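With one protein chain withheld, the remaining protein chains of the complex are depicted in position.
Right after this comes subunit A.
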């Protein structure tokens, strides 16, 4: 029950992605700025991977975030971190971007299904 109480504080959606994805999701109203803390990161070609990693870790430690949305192509850059993240909260969802449409072959859930029936 104490765990459930902490769930109630988690009500933000964070996003890591290219400028168009972030702009769109902020238009949908998920953006939140609290002092120096933001719940989004715009990734472009110049963004170092260490910054993406640091932001992802920061989001996973933030107890106000319930969901992290991340572009699939950005997620590929920090795959190890994503694989190591096994907690229920925040939940991570890989989303398609303008230049990288949804690829079912890279979908983690469908991979699990294949594994289940492949055993």
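By our rule, a residue touches a chain if its C-beta (ideal position, glycine included) is under 8 Å from a C-beta of that chain, and two chains touch if they have at least 3 such contacts; residues count from 1.
Everything that follows uses one rule, which is that contacts and distances are computed from a predicted model.
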| item | value |
| --- | --- |
| Among "Eukaryotic translation initiation factor 3 subunit I", "Anticodon-binding protein", "Vacuolar ATPase assembly protein VMA22" or "Glyoxylate reductase", UniProt-listed name of the chain not shown | "Vacuolar ATPase assembly protein VMA22" |
| Residue among A:48, A:104 or A:118 that touches the chain left out of view | A:104 |
| Listed residues A:29, A:48 or A:118, member touching the removed chain | A:29 |
| Hidden partner interface residues of subunit A, rising order | 4, 7-8, 10-13, 19-20, 22-33, 39, 42, 66-67, 69, 88-89, 91, 93, 95-96, 98, 101-102, 104, 107, 109-110, 112-113, 116 |
